[in-house]
Each structure stands twice: as C-alpha cells, then as structure tokens.
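Of the protein chains in this complex, one is absent; all others appear in place.
Up next, chain A:
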Amino acid sequence: MHPAYSVIFFTVASGAGYGLLFWLSLAALVGAMPGGRWLMVAGMLLALALVTFGLLSSARHLGHPERALGAFSQWRSSWLSREAVAAAATYVPAGLLLLLAAFGGASAVASFAALLTALGAAATVYCTARIYASLRTIRHWNRKDVVWIYLALALASGGLLFCLLLALGGHALGIAGPLSLAALLAAAWLKARYWAAVDADPGAYTVEMALGMPDLGTPRPLDPPHTMPNFVMREMGYSVGRKHAVKLRRGVLLALFAVPAVLLALSLITGLSAPLLVLGVLSAAGGLLVERWLFFAEAEHVSQLYYGLQRA
C-alpha cells in the first residue's frame, strides 16, 4: 500500500495525543496528578494539539475535505465514520476537563469528565485500528493483533510524553515510569510477534483464484491493461518498502523500543529525568514514523494478483 505521509503523520500524532489524554485523565481520575493546575493544563493542551493537528493532517489527504461533515453519518457500518464520531465526541469531555483544570470546579464533575475522556481516547484509537484491521483485502492489516498494536503504541507513546511532562515540571515519575516502560515493552513484544506472523503467512488468495480458471494452470501476464502504472498499481502496489524492510524493522526496534526503554529505565534510576526523556521521546517519535511507514509500505493488496503478484 502507498504510504501517504498525511495518514502516517495523523496516526502517529493522534495516537500519541490520545495516549497522553488517556494518561492525564487516569491521573486526574485517581487524584494522582501533581503540580497543581498548570501541569494538567499544559498536558491537556499538548494532547489536544497533537490530536487536532493529526486530524487536520488526515483531512488533507481527502479529495473533498470541505465535505468531511458527511463522514459522521455512517457510523452503523463504517469504522472510518465511527472514528470521526469518537474523535469529535472526545473533544466534549476533554474540553470540559481542560476548563475545570484551568479554572477549578466541582471534583465530581471533573472525575466524570476524566472518565469519559479516557474512554473516548481509547475508543478513537480502537476505531482507527479497526479501519485497517477490517480490510480483508490486505492480510498484513486484517489481523486482531493490529488493534492491540495500535492501542499499545498509543499507550506507550502517550506514556513517554506523560513522563516527560512530569519530569519537565520537576516531579518524580512515580508509578507512571514503570507503567510506561511496561506499555513500551508490551508494544515491542506485540510488534515482533506481528512481524514473525506476517512473514510466515503466505496469503490465502492466489492468482489462479483471482482469474477463476484453475484448470488452465498458472497465468502469466502478457499484455497489461495500461501504458504506465495506473491508480490501482500506484495506490495498492507500492513495493519500495519491502526492499529495505529488514533494515527498517531493526531501526524501529532500536529507535522506538530499545532506546526509549533504556533511557526511561535510566531516568528512573538516576533521577536525571528531563534530558534523558527528551531524547527518549525524540527517538520514539522517529521510530514510530518508520513503524507506521512500514505498516503501509509492507502491506500487500489482493488486487495486485491481477498485476503479477502470485499470492496475497
């Protein structure tokens, strides 16, 4: 699949934003958020900025972004529509939580808003993942663990941001440190398992099935239905990523998982949190962008059986 930069940036930024929103809401819910009101306000603003820039970026890849309101209508059948509804709905309790954090207010209302924000953040990331996981045409995406990976990566990247926020505010990481580390390691384990599984899966559909004449044997493309690559080949047949997949996967394991995990562990031990976590967040951001690029670039689409692919 063609890796569109707008969608890569959207899923990475909104994943981290909703992850941070989840951590902040949880901290507010259990009353564990240190640093008075301003740390909470700064965190909420950062999370909502990441989410909003992500959503705006995703709207940029639409042919008609001015018609985007229509995307709220088909939540009965479409995961993309459900994602739009969940994303918009989450702004309501998140905005309320931000206002209550900034100006103070009834703690019961704040707790309820925090609970709804945490649920909304999780639901939005879940819907994003299901858009991909529900496509039976792409075996690299049509998997249950794709949903878990999206959720774990949102939790891990949001957790790193939450730890950085605490460190920059001059606070101890507390339980957030080990929990973020656990999320990071869980995501790494899921992703390594995912890569092993997709490599071992040859694909359920063959070129013989695509043409429907198995008696005739294996077809060989003779004349293509185009003079230069067409939309279906450019959108669904991207293959540059597969050439460098092994090296890039190693880069992801290093930048997204190993480096941030070591830096997070070091900051827990040494107490030198802020500079270490700045490096950790930057490394994880780079790693996440490559991970998401690979998620698209490595994905094979069944339609390519008509264009020379043997199995998909």
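One rule holds for everything that comes next: contacts are C-beta pairs under 8 Å (C-beta built on N, C-alpha and C of every residue); 3 or more make two chains touch, one makes a residue touch a chain; residues count from 1.
Just so we're on the same page, contacts and distances are computed from a predicted model.
Undergrad: According to its UniProt entry, is the unseen chain "DNA-binding protein", "Pyruvate ferredoxin oxidoreductase", "ABC transporter permease" or "Fe-S-cluster-containing dehydrogenase component"?
TA: Hidden chain, UniProt protein name: "Fe-S-cluster-containing dehydrogenase component".
Undergrad: One chain is left out of this view; which of A:42, A:56 or A:80 touches it in the full complex?
TA: A:80
Undergrad: Among A:107, A:230 or A:310, which one touches the chain that has been omitted from the display?
TA: A:230
Undergrad: Which of A:91, A:112 or A:205 sits in contact with the chain that's absent?
TA: Only one listed residue reaches the unshown chain, and that is A:205.
Undergrad: Taking the entire complex into account, which one of A:106, A:200 or A:222 touches the absent chain?
TA: In the full complex, the listed residue that touches the missing chain is A:222.
Undergrad: Can you list where chain A touches the absent chain?
TA: Interface residues of chain A facing the absent chain: 1, 61-65, 67-68, 70-71, 73-74, 76-81, 84, 131, 134-138, 204-205, 209-213, 215-232, 234-236, 301-307.
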